[in-house]
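To start, the structure itself, in structure tokens.
Only one protein chain is missing from this complex, and each of the others stays in its spot.
Residue numbering begins at 1 within each chain, and the chains themselves are lettered A, B and C in the order written.
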Amino acid sequence: MVRVGIVGASGYTGAELARLLAGHEKVTITAATSRQYAGKALAEVFPNLRKRIDITCENLTTDELVERADFFFTAVPHKTAMDVVPQLLAAGKKVVDLSADFRIHDSTTYEEWYQKHTCPELLDQAVYGLPELYREQIRQTRLTANPGCYPTSVILALAPLLREEMIDPATLIVDSKSGTSGAGRAASVGTLFCEVADGFKPYKVGGTHRHIPEIEQELSIAAGQPVTISFTPHLLPLSRGILSTIYAALTDKGRETDLQALYERVYREEPFVRLLPSGTPPATQHVRGSNYCDLSLQKDRRTNRLIVMSAIDNIVKGASGQAIQNMNLMNGFPETEGLLGAPFFP
Amino acid sequence: MVRVGIVGASGYTGAELARLLAGHEKVTITAATSRQYAGKALAEVFPNLRKRIDITCENLTTDELVERADFFFTAVPHKTAMDVVPQLLAAGKKVVDLSADFRIHDSTTYEEWYQKHTCPELLDQAVYGLPELYREQIRQTRLTANPGCYPTSVILALAPLLREEMIDPATLIVDSKSGTSGAGRAASVGTLFCEVADGFKPYKVGGTHRHIPEIEQELSIAAGQPVTISFTPHLLPLSRGILSTIYAALTDKGRETDLQALYERVYREEPFVRLLPSGTPPATQHVRGSNYCDLSLQKDRRTNRLIVMSAIDNIVKGASGQAIQNMNLMNGFPETEGLLGAPFFP
Amino acid sequence: MVRVGIVGASGYTGAELARLLAGHEKVTITAATSRQYAGKALAEVFPNLRKRIDITCENLTTDELVERADFFFTAVPHKTAMDVVPQLLAAGKKVVDLSADFRIHDSTTYEEWYQKHTCPELLDQAVYGLPELYREQIRQTRLTANPGCYPTSVILALAPLLREEMIDPATLIVDSKSGTSGAGRAASVGTLFCEVADGFKPYKVGGTHRHIPEIEQELSIAAGQPVTISFTPHLLPLSRGILSTIYAALTDKGRETDLQALYERVYREEPFVRLLPSGTPPATQHVRGSNYCDLSLQKDRRTNRLIVMSAIDNIVKGASGQAIQNMNLMNGFPETEGLLGAPFFP
Partner (left out) sequence: MVRVGIVGASGYTGAELARLLAGHEKVTITAATSRQYAGKALAEVFPNLRKRIDITCENLTTDELVERADFFFTAVPHKTAMDVVPQLLAAGKKVVDLSADFRIHDSTTYEEWYQKHTCPELLDQAVYGLPELYREQIRQTRLTANPGCYPTSVILALAPLLREEMIDPATLIVDSKSGTSGAGRAASVGTLFCEVADGFKPYKVGGTHRHIPEIEQELSIAAGQPVTISFTPHLLPLSRGILSTIYAALTDKGRETDLQALYERVYREEPFVRLLPSGTPPATQHVRGSNYCDLSLQKDRRTNRLIVMSAIDNIVKGASGQAIQNMNLMNGFPETEGLLGAPFFP
């Protein structure tokens, strides 16, 4: 059994790592840190975990941490991650970092959207942890930068189309909708039940959301040219789920190609991508609690545009599930280990 | 007091007409038809109306109907409306029709998206009931075609921009999200609580929703040229509310113009349009239960696109409230009579 | 127009007072206090109020307050109310206090459940603001203690039965369920959307909720003897609404009496109590947004118990609506002024 540590166990992604790892046969959680809940059982903080997870939250120094586990998930805010990850790596550990700190290859871009980067030298070593794109590199690395939730839903939807020049990269419009767990577990008026329930709204409109550079980085690589997108996130009155509706003008090639067949080819072997039959849109309730990304393509003949839709559970494939998928790859475990729980519906 | 009849009182729009008319000082409901609930008090079908509405559902012929009221709301499905409305008009009555049957000016277009039109001669007389665009014509007509819910949210958002050539009409992408009351009150598996709750999904993707010709008709008039849009509706896990997020490329003129100031000018006197301050997106929970349409504009400098957002309550401004606004105009009542209830939040 | 001040305008009950007063024809809001949002328009804090409420939140001393209005709603936490109310009364103002500070007649009981009472001499002057029980006293008083939300739902359900000795007061079990707005608008983890949505739980189990002494006070008065109840509150995943399910053993008299007829007699003239037909349980969605209390009675012949059910909107009849009903009585306005908006459904 590989000993695994969760740094930042008391947020929703930390709790979801614990929930999923409870069913993982190759690892055991040996450390779970939380400043706020130090001394409390994790199953007391998240009572759903009772009888399944038996670990106590602790406030540990990095020196203490490295004694306690061989593999680490850092589920802490960006900036905090930059402080912890280098020390874990220096101690010879492997890390999946769930923050944004190692996702952006270009430190200038990172600093434009976030803040000063304190260990830019690590950016080259970090692999962007989308297994469908970088499986082999993830197997080799000691530092995987786990993708953001919105980027996962968008990049899986678009990369093959851009690679094959089926759509015009200058026309990409991404309208994404996320469940509220994406906002985290900090107390705030804006995410109170009464503020969110029975309502719906956009936020960070006009090209300001921090997931934009990450999405554009990967789409640019796929397209082989710089890609700029319009991206509007929205807040859904539900806990789990992201649905992205993406619009692009078809190229001549795209117009003539059977894109459904293309996607069947690309994703046939992927354990966690489900291409839906043409004409069947995805729904967040059908991926809930699972590591699946459901994709659907629809041409609009009236406007010569393609609509690509993707649905994920933002805290599974969009965070903790994908992190475990990456851990599996980094340790030579079966890629699907611990991740085959079927989505729950209703 | 004007005697008002509701034809089709037992759907959600019928019930909402009754709820709003309960507080209207110039009219009284004297007829409410329902085949299914004939003989039952409307307040038994919709217990929220107890003590406020004291009328019994009846199954009435049109001949009986015309004896009972002077003004009619026809809240029946398209096709059924075509059967009833001509007779009501022939009897000298005024009508606000909430179906799609009289919204499309061109019968060929209507027949392409719906079915054979049985009284195309009435299409010329019908006024499209968006008071912000056609107030004077509505005052004069005896037949108002009450706009669809999605069209209301889209046309109010875009018409001034198209009129002034601020955006390129070839680039319009409309991503709309609607609450479940829009699907009506018929028993069906797809709108069961367990199917909709805690989930989100697109439907009728790829240019197939029947509100498209209606939206395009009005946007084309505003633009002075034929407009074709990409339109994707989605189903929200809430009862009331539509939010449309609309993308358009700015023209040179649009880029240089203070669009916020333009919209302030256009909508300043409108009682039911609320232009939000720049940077403040609308939210369905802030228009809930009211006749308001909240609008917000945001330029995206990175992509040179404009994002226009609008929020309405789909069964008030998107149906019954707007119908009453039209009735007020057609009868010379104050336009806001019965419609000033503030949105309820939370 | 009577000038009205809202002390504590930025909580949910403050906002609801503003929403309802926007449609009140006899008063105008001339002061709205909020420490946190001082300088902000109330309609910016609660965007649903845009175009309906045009007042700015201020941080005012009591001296400043008394200059600004003639009638006050104090919608502040208990203990804070004790500081403000005496000064408002001393300045000759009338007050409806929405806190718990003046509801308990006996200061010892108050101090047992809350804390030291700093103006016990006012307890005698305060009238318990349940118009259905104390209408005449409310008309005469300058200080009305607006009832708690749970107590309103329970006392209206039980008082006539206890008065007439139809049920055994030693057997009362009150199982109540409340929407989340009852928890207020302060940022806290426990009322985040993700913690509450899609879930249900009891809280303060075992006779510890502070509404117990208030309920017992009024039931004891009705019964003419000390009454002790079992009371369990629960948190519902919805914003507005309280439903109480109450169990009591029938007395011989109760068994033989037509209790439906009794309640029809008692509540026939009450504008805001709706007795449902026998066999029809109430539902929170049918009182939503309104000042109604829906009641239903059901005998269980198998166990010789009576089940009484009541539904209210906790921030209308359970707080702000009832406060306005009390204000109407205290000012000689029609009792229903501003409160006749029908419940919204769906």
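Keep in mind that, in the parts below, a residue touches a chain if its C-beta (ideal position, glycine included) is under 8 Å from a C-beta of that chain, and two chains touch if they have at least 3 such contacts.
Just so you know, these numbers come straight off a predicted model, no measurement behind them.
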Chain not shown: contacting residue from B:Ser188, B:Gln225 or B:Thr336: B:Ser188
Which residue among A:His209, A:His234, A:Arg288 or A:Lys317 touches the omitted chain? A:Arg288
Chain not shown: contacting residue from C:Arg3, C:Lys79 or C:His234: C:His234
In chain A, positions touching the absent partner: 12, 15, 19, 22-23, 46-53, 181, 197-198, 239-240, 271, 274, 276, 280, 283, 285-290, 292, 294, 340-346
Tell me, which residues in chain C touch the chain that this view leaves out? 173, 175, 177, 194-195, 197-203, 205-207, 228-230, 232, 234, 236-241, 243, 245, 247, 281-286, 288, 296, 298-303, 305, 307, 309, 311, 346
Chain B residues that touch the omitted chain in the full complex: 12, 180-181, 185-189, 191-198, 237-239
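Convention: only the chains that are shown with their structure count from here on.
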Approximate Å spacing (C-alpha centroids) for the pair chain B, chain C: 36
Averaged over CA atoms, how far is the centre of chain A from the centre of chain C? Could you give it in whole Å? 45
Note the residues in chain B that touch 2 or more other chains, in rising order. 197-198, 239-240, 283, 285-286, 288, 346
